[in-house]
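Here is the structure we will look at.
What you see is the complex with one protein chain gone and the rest in place.
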Amino acid sequence: MLLENFWKNHENLYYVVKNKKVMIGISIVVFMFLLAVIGPMLTSYDYDEFVSNGFQAPSADHWFGTTFMGKDVFTRVTLGLRTSLLVGLIAGVISTFVGCIIGFLAGYYGGVIDEILMAMTNIFIVIPSLALLIIISAYLPGDRGILIMSLIISVTAWPWTARAVRSQTLAIRSQDYVNLSRISSISVLQIIKEDIAANMLSYVFMVFILQFKGAILAAVGLEFLGLGPTQGISLGLVLQNALNWNAIQLGIWWWAILPGLILTIFVTALYFINTGLDEVFNPRLREM
Amino acid sequence: MGKYLSKKVLVYLITFFVAVTVNWAVPRFMPGDPISLLLARFSGMEGGREIIQSQFVQTFGFDQPLLVQYFNFWKSLFVGDLGISISFFPAPVMDIVKNNIIYDFIILVPAIILSWIVGNKLGAYSGGNKKIDNRVMPFFYFLTSAPEFWFSMVLVFVFGVKFGWFPVNGAYSSTMHPGFNFAFIFDVLKHWFLPFLSIFLIQVGGWAIGMRNMIIYEKVSNYSRYMKSLGASDKLIRSYGFRNGVLPQVTGLAISLSTFVAAAVFVERVFAYPGLGNIMVKAVLNQDFFLMQGCFLAIITMVLVANFIVDIIYMLIDPRVRLSYSEEV
Amino acid sequence: MRENILEVKDLKAYYKILKGDVKAVDGVTFNIKRGEILGVAGESGCGKSTLASTFITRKPPLQHISGEVNLLGEDIMQMKEKKFKKMRLKDISIIPQYALDAFSPTKKIRTFIADLVREHGISPDKKFFAKVEERLDMVNLDPSVLNRFSIELSGGMKQRVIMVISSILDPAFIIADEITSALDVSSQRFVATLLAKLRDEEIIGSAMFITHDLSILYQIADRIMVMYAGRIAEIGPTDEIVNNPKHPYTKALISSLPQVGVQYKDKKLSGIEGTPPHLLNIGDGCRFRFRCPYAEEVCTNTPVREKVAAGHYTACHRWRELGSDNND
Partner (left out) sequence: MFNKTKITLFVILALVLMLLTACGGANEQVNNNQSKPQEQINKQTETKSNNDKKSVSYSRSETLVYGGGLWNAPVNWNPLTPWQETTGTTGLVYENLFHYYPLDNEYQPWLAKSGKWLSDKVYEIKLRKGIKWTDGEQFDAEDVRFTFELSKNHPLHYSNIWDWLEDVELVDNYTVKFTFNKPHYQEWKQMLYQSPIIPEHIWGDMSSEQLTSVANENPVGTGPYMAGGTGQDRMIWIRNNDWWGNDVFGQPKPKKLVNLVVPGNNNALGMLMKKELDLSNYFLPGIPQIKGNFGLKTWYKGAPHMISENTALLFMNTTKAPLDDAKLRRALAFAINSESITKKVFEEQVRVANPTGLFGKAWMDYYSKDAVNKYGFSYDANKAKAMLDQAGYVDANGDGWREKPNGEAFEVKIIVPNGWTDWMESIKIIAQNFQAVGINAVPSFPDYSVYMTQIQGGSFDMAINNFSSSRSSTPFSYWKWVASDEIHGEQVTDGNYSRYDDDRLFNMIKKFNMLKSDDPKAMEVAANIQKRLLEKMPSIPVWYNGLWAQSTTGYWTNWPSEDNPEGYPCTWAGKWQFGSIEMLINLKPAQ
C-alpha cells in the first residue's frame, strides 16, 4: 500500500523503473562511470609506465593487454575514459543550454531576431566545426586542459541544436494553443516554459544526449588528430597511438579496437536511456 | 515567397562574408609565420635561407599591412584567384582545391544522399513496427555512436588486414593509370568502397534514429487516430506520417553537411584517401593561410548552397513554416 | 428492417496498464434506434469518450473485456479489423473531439479527402467533389477550403469540415464526441443543430452525441444516457431525464446547470462535491456512493438497473424512497 502510494506520487519514476531500455542504459552508463573512476585504481601501473614487454594479449595481469611498448592498456583506457567523460559532460551541458535558448528565442519571435540569431547560427554551422576546432586549439597558447577542450568544443557544438530546436519551436508555435496563449498576453518566458518547452522536453533531452555524444566524439576526434589535451591521456590519444604504432597491421586488436568499443558502447547506452525516457515522458509512446 | 527567398539569400551572403572574414583573420592570429615553417628543413649554404625568406615574404605580400592584404584577398577572390599555396608552392590554391574536392565528392555525395534515404526508410520501417524496432534499434544506436575514425579502423582491421578483401590505401592502385576503362573504374570503386561504407553506415544509424522517433510521434498523433477511425489503411497513415516526420530530417540534412566534412577528414586520414579534408588539416598545421582559405571557401560555399536548397525544399513541403512566414512578413 | 442500429450488451472495456485495470467502461447496456440521436452525458472521465473509442479505435491499452456491440446485427467486438475497416465511415463514423489537430498539417483538405475515400474504393472524381462542395455549402463553408491547409482554418471551420468529412459516405451510425466543447456558445448551437439537420436529411442514420453539457442534449437528443464512473446511471427519453430524473447523480447534474425549459424553482442548486473515483482496480458497489448525499449501507452492493417508466431506467438502490423532487 505504501509502495502503491509512492508510485502514485512519482508516476514517471515508476515507468522509468519499469522501462527496460532505460534500465539497461543506466546500468551500462553507471558501470562505465565506475570504470572511469575506480578502474585506474584497480591496476598498480601508471598509464605511461613501461610495465612489461609489448604485444601482450589480454591476460590476468594485463586485462586489456599491453601496448606496443609494453604499457598497460587497461590503465590507459580507464584513465582516458575519465577524461573523455568529463569533457563530454561539461561541453554537452554548455552547448545544449546555449543551443536551446537561442533556438527557442529565434523560433518564437521569428522576424528580425530570428534572422539575426539564425545568421549567427548559420555562420557557426557553415564554418566546418572540425576546422574551426583545429584552428582554435592550434591557436590557443600553452597547454590544453580538460576545461579548455570542453569550451572549445561547445563553441562549435551549439548551433545545430539551435537550428533543430528552432524548427521544432516554429512548428509547435504555429499550433493554435500557442497562438491562443499569445493572444491572451501571457509572458513570453511562460509561453516558452509551459507551451513550447513542455512540449519539447523529451526533444531537448534527446538534444542533450546527442550533445553529450557529440562532445565526446568531437573530443576524441581532436585527440585523434593530435589536438587533444596536451598532458595526460584520453581515449582519442590511446587510439591515435594505436594507429600510429601500427596496432592494426600488427594485429594488436586489444589496443586499437577495445578503447573505441568501450566508448561506442557507452554512447549507445546514452541512446538507450534517451529513447526509454522518451517513452516515459510521452504516455502515448508508452501505450503503443 | 519571393520575399522569403530574397531574405534568405541576404542572410547567406552576410554569412558568407562574415565566415570568410573569420577564416581570413583567424589564421593570421596564429603564432609563428608560415615562411620559416616552410624553410624549417632548408639546409644548404650559410645565409642562403635569409635570401630565400625575404623573397618569399614579398611573393606572398606578407610585407604589406594586414588591411591591404585583406582587400587584395577580396579583390582576387572575385576573379576566382585564391592565391598561391605556401606548403604546395608554387601550385595555385584553386588547382589544389579542384584536384582534391573531386575525391570528397565521390565519397561524400553518395554517402550523404544514400545514408539519408536508406536511414529514413529504415527508421520509418522500424518506427512502424515495435518488434522490429526493439531488434534493430540497438544496432542503429551502435552505428551512430561509433567514432568515425575508430569505425574506419575496424573496417581496415577486418576487411583490409584479416580478410584482405579490400585495399585500404589511396584512391587507386599504384600501377593503375587513370583512364576511362573498366579496369581503372573497378579499381577506383574497390578503393572507394570502404571509406564510403564507413561514412555511410555511421550516418545511416543517425538518420534511422531520427526518423524512427519522428514516425513514432506521428503515429500517435491525433490525425493518425482520426484517419484510422475513418478506415484509412496503415500504409496511407504511414505515408502521411513519413511526410511530416521527414521535415526535421530535411533540416538535419543541411546541418549535417559540415559534419560530413569532419567525417571525411578522419576517413581520409585512416584510409590514406586523397581529399580536401586531409589538405585542410595539413594547411592548418603548416599555417598555409591561402590553402586554408581555399578549403574553407570551397566548403562554406558548398554548405551555404546546400542550405539554401534545403530552405527552398523545406518551404515547399512545410506549409506551417511558409505560413508563419507570411504572418511575419 | 431492424429497429436497432446499435445494440450494446453488458460491455466491459478496461485500460490495461502496468498498474492494473482502469475500468473505464464497466457493464454498459443500451440500444440506439434507427434515426435516433442518443445523447450521452457525464463528467469528464466518466467513460463516455472511452465508450466511443471502444467502438472505433479498439487499440491497446484499451481492451475489450466482455459484452457485445452489435452494429447492424454484427458484433464488431469480435470482428476482424480487416472486415471492420470496410464498415468504417460507411456504417460507423466518428466526429472526434480533437478537431483542432485532426488533420495532417502538410496535406490540403482536398488531398486528405481524396486519399481517404480512395481507401474505400471510391474514386474522388469531379462528381464526388461536387457532392463534397454541396455538403460544405450546407455547413456554410466556401468550397475553397478544399485547397487550404488545416492551419489556415479557424477552430469552428475545422469542426465543420470534419463533420462533413466524417459523414461524407452517409454513415448509418455516427459518434459525435465532445464536438462542441472547444467552441464558443453560438457555434456550439450551430454545430449541434447541424448534427440534427444531417440526421433529418438522412445523411447520417443515427448518432451518439457525447457531451458534458446537458443543455445541448436537451435540444437535439431523442434519448439521454447519463454515465458515471464507467457505468450507466440513468437512461431514458430526454423529457423524462430532464423533468423526472431518478438517480441522485442525474438530479445533481440537472440542477447543477441553468435548467433549460424546466420551470425554475427558487431553491439551492445542489452542486456536486468531490470528483469521480479513480477507476483503477475499482471494486463493487455503487460508484457514486462516495459523493452521494443519500448513500447508505446498501450502496456498497453494485446496483442493478431498474425500470422507472417505459424506456426509462436507473441504477440506484434508493430511487423509490428518494422519489423525484422535480415534479409537484
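Brief remarks follow.
Just so it is clear, A, B and C label the chains in written order, and each chain counts residues from 1 on its own.
Just so it is clear, a contact is a pair of C-beta atoms (placed from the backbone, for glycine too) under 8 Å apart; a residue touches a chain by one contact, two chains touch by 3 or more.
Model, not experiment: these values are computed from the prediction.
Considering the complete complex, the chain that is not shown touches A, B.
Of the listed positions B:21, B:69 or B:99, the one in contact with the omitted chain in the full complex is B:99. Touching residues on chain B toward the chain that is not drawn are 30-32, 36-49, 51-53, 55, 59, 85, 87-91, 96, 98-100, 102-103, 105-106, 109-110, 113-114, 117, 156, 160-161, 164, 167-175, 177-180, 184-185, 188-189, 242-243, 246, 269, 272, 274, 278, 282, 285-287, 313, 316-317. For chain A, the residues touching the absent chain in the complete assembly are 48, 50, 55, 68-70, 138, 143, 226-227, 230-231, 240-241, 243-250.
Keep this in mind: only the chains that are shown with their structure count from here on.
The distance from the centre of chain A to the centre of chain B, with each centre set as the mean of the Cα atoms, comes to 21 Å. The distance from the centre of chain B to the centre of chain C, each centre being the mean of the chain's C-alpha atoms, comes to 56 Å. Each of the following residues of chain B touches two or more other chains: 247, 318, 320, 323.
Touching of two or more other chains is recorded for residues 101, 105, 151 of chain C. Listed in rising order, the residues of chain B touching chain C in the complex are 221-223, 225-233, 236, 240, 243-244, 247, 317-320, 323.
For chain B in complex with chain A, the touching residues are 7, 11-12, 14-15, 18-19, 22-23, 26-27, 29-31, 130, 137-138, 141-142, 144-151, 153-154, 156-157, 160-161, 209, 213, 216-217, 219-220, 247-248, 251-252, 254-256, 258-259, 261-262, 265-266, 269-270, 280-281, 284-285, 292, 295-296, 299-300, 303-304, 307, 318, 320-321, 323-325, 327-328.
Listing the residues of chain C that touch chain B in their complex gives 56-57, 59, 85-90, 93-94, 96, 98, 101-107, 115-116, 119-120, 149, 151-152, 162, 165-166.
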